[in-house]
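Omission of a single protein chain aside, the complex is shown with its protein chains in their original locations.
Presenting chain A:
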């Protein structure tokens, strides 16, 4: 716990530094992933280079069916070779939520970077949003899942 708290503090500090140091919007890191002592930052370009997944679903925050495109949480974790633990996702406004790694399944949640083929602005819940395929299964229509649907995501920490 002490270690986690410490790591978190470090990460936060590093993030702050990273943000502070980012100059170009294009090259700016949009997501920082911490796994143990390793930390990896992704720019939007880098994210788009990862295998992409997409689905169409309605959400409780939007009007009408929405097509989301992004990196599936599973693919991301596979890339990082993470198989167990808990994912702590944090938003720009420091909203933080824990996602069990079991959620990361095929056809499961994705880290969306495009909504209806358009990038999402920060004002429009972007640039990254963890969305679940809510319509595909009733199990994705619970408050817990809604609370895990974090938008304006910018950090992931695997513990």
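Quick note on the criterion: contacts are C-beta pairs under 8 Å (C-beta built on N, C-alpha and C of every residue); 3 or more make two chains touch, one makes a residue touch a chain; residues count from 1.
Heads up, the rule we're going with is that contacts and distances are computed from a predicted model.
For the chain of the complex excluded from view, the name given in UniProt is "histidine kinase" [choices: "histidine kinase", "Acyl-CoA dehydrogenase", "Response regulator transcription factor" or "Iron complex transport system permease protein"]. In the complete assembly, the contact with the undisplayed chain comes from A:147, out of A:56, A:79, A:116 or A:147. Where chain A meets the omitted chain, the residues involved are 20, 60-63, 92-93, 95, 121-125, 138, 141-143, 146-147, 151-152.
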